[in-house]
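Below is a slice of the complex: some chains, not all, each in place.
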Amino acid sequence: MTSVAFIGLGIMGRPMAVNLVRAGFTVTGFNRSPATVEQLRAAGGRGADSLTAAVHGADIVATMLPDSPDVRDVIAGDGGVLASAAPGTLLIDFSTIRPDVTRDLSAQAARGGLRMLDAPVSGGEQGAIDGSLSIMVGGDAADFMAADPVLRAVGATIVHVGPAGAGQTVKAANQLLVGGTIALVAEAIVFLEAHGIDPATAIPVLAGGLAGSAVLDRKAAAMAARQFRPGFRAALHHKDLGIVTAAAREAGAAVPLTALTAQLMGALNARGDGGLDHGALLRIIEDLSGRAHPGPTRTETSS
Amino acid sequence: MTSVAFIGLGIMGRPMAVNLVRAGFTVTGFNRSPATVEQLRAAGGRGADSLTAAVHGADIVATMLPDSPDVRDVIAGDGGVLASAAPGTLLIDFSTIRPDVTRDLSAQAARGGLRMLDAPVSGGEQGAIDGSLSIMVGGDAADFMAADPVLRAVGATIVHVGPAGAGQTVKAANQLLVGGTIALVAEAIVFLEAHGIDPATAIPVLAGGLAGSAVLDRKAAAMAARQFRPGFRAALHHKDLGIVTAAAREAGAAVPLTALTAQLMGALNARGDGGLDHGALLRIIEDLSGRAHPGPTRTETSS
């Protein structure tokens, strides 16, 4: 039976680890704050007291961490995965981080005789619980095939999009599209309200045509109702748009709308609303429209 | 049997008039260039030599024209609909024009004892042929009910969104969303290509999640292949974004991404590509990325 070390048992990582247990893997979890390890134990997994202990003897090491420095630290830091894992171990990083960091870590792993895939996901907490995530995988084709049982245990749409870093690049494109579409839907909602039209009346007819989008389907009603309980936090999307604009700059790709969206998401974060759902970008648009709106207080954000 | 005068038998108007014939209406068409009238006659409709002749005796007058000045001229100009139609006639304007022009014409119609609905559509030429258009209707509820058989003959999703002008306002929001989403998809495609990733590989995994949109489903593959045969011409979307930004300005609604999209669509038009599909906005993004691409020559646009 394949053994998996799972590092990072947060909102996304914990249900993914649980799904691996259910799929029959021997899963040993590690998290900086140990409370979440207990929940994995309750589901039939094991806990480890240290990263080294978790990685020891694992066939596969999975990571699901917040940002580039966390992943760099866990994989390449003192006492990290590269220092602890046996040669031949397959690393699968589910985190959303900078493509250049991924490529660098992948090269370090290769020099140490390890294999690494970048495998960022989309689909949110519900997708993680349901095992229905979309996974964008970068790395060698052979490693992708070796990872197949693990990936199938946590995701539904699984695509090998290219070499190391390509998964992160496609995830960056994903966040570009999601962030920009939220901004556009926010503009449309405020535009309609400013003309005295209830968005609830207009959204269905908009959603049925070429203007339709998953954001319009899943988020517009909550946005129009000023319900911003996350979901996906604005602070994380702000981080992701920093990755997108930096990667675009590096490649010489012009992303004018995204650069502007990044400014707006940054504004949402700067005013202290990073804990709200990213749909709260509507707040920035309505502020710019002189339309202050009694919305949810900040205490409504998830704890 | 209800008689309908149909003014404006272009790419959209002609198949709509034909669908009215098929639904059992007595349809008399008029078009400035008479060739298209013949095609309506071939489908069982009638042709008129003048606008006055077409309108004479009609219960309902439908208009489908390119821009605000055209509609103003046909409805309120010398020898126009207001001068020719009998009191009580119901006008249904399917054109996409400025909401303030619609409100003005509607008020003029009311003063002359006529009733008017603004009923802009989305769904394109195929939707017009199939009778599956989405229709956003502004005007009085009673007039909306009276128009129901006509609207059902040409559309599938039909929503009464508010008083006179509201249909145009919702259509403006529709064009805001479509234009902005095209710009975002263009940025995503160029971003991926600049990183050496084939968009064809990435689009399916992007389309399945929160980044998904009708533009991604229906247009991204053609955009990535640089196939820009219209479809919906950039010149018309340029016109529509002018309507959107003016209406936003009038209402005090901030639309920063849309203002930027309008600049990009204007750029596409200014360089002589207004006859291409609006998906050709990709050309502007790839030019800004220093990635000239051998695409379709301009003669590939529809004649």
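So that you can tell them apart, the chains are marked A and B in the order they are listed, and the count of residues begins at 1 in each.
The criterion applied here is as follows: a residue touches a chain if its C-beta (ideal position, glycine included) is under 8 Å from a C-beta of that chain, and two chains touch if they have at least 3 such contacts.
Here the structure is a predicted model, which is why all the values come from computation and not from measurement.
Here 2 copies sit in place, and the number of copies making up the whole complex of this structure is 4.
Just so it is clear, only the chains that are shown with their structure count from here on.
Measuring from the averaged C-alpha position of chain A to that of chain B gives a distance of 38 Å. The touching residues of chain A, counted against chain B in their complex, run 99, 122-124, 134-136, 157, 159, 161-162, 165-166, 169-170, 172-178, 180-181, 183-185, 187-188, 190-197, 201-202, 204-206, 208-216, 218-219, 244, 247-248, 251-258, 260-261, 264, 285, 288-291.
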